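For this view, one protein chain was removed and the others were kept in their places.
Every chain is named by a letter (A, B and C) in the order it is written, and numbering of its residues begins at 1.
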Amino acid sequence: MGQKLINAGLTSSRFGNISLLLNNKIFITCTGSMLDELDENCVVGVELEGCCPEDAIASSETCVHRAVYRFTSHEAIIHTHSPYAVAASLLEAKEVLPLDSEGRIFLGPMPIVSGSFGSNELAESVSSALQDHKACIARGHGVFAAGRSLKEAYTAAAMAEHSAQIGYLVKSYCCEAQGIDGAR
Amino acid sequence: MGQKLINAGLTSSRFGNISLLLNNKIFITCTGSMLDELDENCVVGVELEGCCPEDAIASSETCVHRAVYRFTSHEAIIHTHSPYAVAASLLEAKEVLPLDSEGRIFLGPMPIVSGSFGSNELAESVSSALQDHKACIARGHGVFAAGRSLKEAYTAAAMAEHSAQIGYLVKSYCCEAQGIDGAR
Amino acid sequence: MGQKLINAGLTSSRFGNISLLLNNKIFITCTGSMLDELDENCVVGVELEGCCPEDAIASSETCVHRAVYRFTSHEAIIHTHSPYAVAASLLEAKEVLPLDSEGRIFLGPMPIVSGSFGSNELAESVSSALQDHKACIARGHGVFAAGRSLKEAYTAAAMAEHSAQIGYLVKSYCCEAQGIDGAR
Partner (left out) sequence: MGQKLINAGLTSSRFGNISLLLNNKIFITCTGSMLDELDENCVVGVELEGCCPEDAIASSETCVHRAVYRFTSHEAIIHTHSPYAVAASLLEAKEVLPLDSEGRIFLGPMPIVSGSFGSNELAESVSSALQDHKACIARGHGVFAAGRSLKEAYTAAAMAEHSAQIGYLVKSYCCEAQGIDGAR
């Protein structure tokens, strides 16, 4: 799955993380692990309850994943640093609106949320946004996509970047003619 | 072939589908199958006649493929969600005109067709467009490319995105100087 | 080598061809062969002299390769349909000027040449341009890169697209401020 993310250009090197909820336990990629070189040593199990782990083994985003699992019905989460989604989160004010048909129907508006990575603010904003969305974008940071399975989460992550790219290509095309409300 | 589509960036994750006409039977990828993980279990045979299958096994676009096989001479179809082609379908009014020499000669104008995915409207518009074209684009959705073989269909799909990318790069270059008729 | 071209995004599906001069004989990829699926059956030997082959086995660009081998000192040729190079050939008038340091030093200006593919006009314009260049671009068609070895030709082909992409990114950035002489 990590290899798929890298090959698809959804993220690169050690950026991003993947987790799964299994029997009330969270299995998440270790911090700093290269997503295209994952093995069993790069996955750690953490409890559903509790604060951010002291040790630096689990992903630094663990508390964000934990909050999503606690406050939503999702059972898998993929976090990527997808370029068009990140760019859109810096260009749009509150949300990224897919213009393509799948994005409009399956994703809907992707909320842009705030909070430095690994922070409780980010944990709250992401878990709140994912209660009724499959994907949201942390401003200037990356996509959090979720679903009932890794496959669903992967599909949402791929759709998020696809919709962000389509939106960018369409809106940046001769955009001086379309107003620039979105631009900073 | 699915792997080739993913590697070429023509589509991603579970978006898109592939079918082949063999002895009046359609063999098509199952709905939701990851195109880079296809095996014999991800391909289902459906009849050339009849309405959209009730069960959710065959691709949700099955009735579109069926209509193409019934009303055209094509024997293979590839459907992709290629980013530049989708963007162009949202920027252009009626068709996407290739600017590169191969596209101009082998593809010609790519009609932009309407209809929500899996709908009879889409089935009619795509099958009508592919009667005298190798590729058309469902607005905001993706490319339908066809040929006498999977290789021909793949070539048309690759050409469609290539021509759409060239067209976008050329038309979006200093486009304020070229008029913006195409832009929404 | 074909696989490298596809993976590098320098060309796709069956677009482009590769040839090598060995003992006054040209070995060239067959017409329509997928460059990421080449095997010995996809390579054909043709004589250095003579007109374009009647049969459709050798690449349709054979006479272009032949002219290059006859009128230049190159011993390997790679032809690709690289997107940024093709776009630049439609945007610039006579040549594509690399802005990056390697391109400026090793490639120099890439002449934009004319002629429909496989034509004698293209053969003449390409072979003339490659007498004192490592790469030229057939307008709206693709790159012809050459060298003393396949590795040199591949390097020139990769450099050509790299320089074309850098040039496009730089010139299309706020280009209304830079004049639009290049734009059609």
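Everything that follows uses one rule, which is that contacts are C-beta pairs under 8 Å (C-beta built on N, C-alpha and C of every residue); 3 or more make two chains touch, one makes a residue touch a chain.
Here the structure is a predicted model, which means the values were calculated and not measured.
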item: Shown chains touched by the chain that is not drawn here; value: A, C
item: Option from A:M1, A:M34, A:L97 or A:L150 whose C-beta touches the chain left out; value: A:M34
item: Identified contact with the non-displayed chain, of A:M1, A:V43 or A:A87; value: A:A87
item: Chain not shown, touching residues in chain A; value: 6-7, 9, 12-15, 34, 36, 81, 83-84, 86-87, 90-91, 116-117, 138-141, 168, 171-172, 175-176, 180, 182-184
item: Where the missing chain touches chain C, by residue; value: 4, 7-9, 99-102, 104, 151, 154-155, 158-159, 162, 165-166, 169-170, 172-174, 176-178
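Keep this in mind: only the chains that are shown with their structure count from here on.
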item: Chain-level touch network, classified as line, ring, star, complete or other; value: line
item: Closest chain to global C-alpha mean, per-chain Cα centroids; value: B
item: Euclidean distance of C-alpha centroids - chain A vs chain B, Å; value: 28
item: Touching two or more other chains - residues of chain B; value: 7, 9, 172, 176
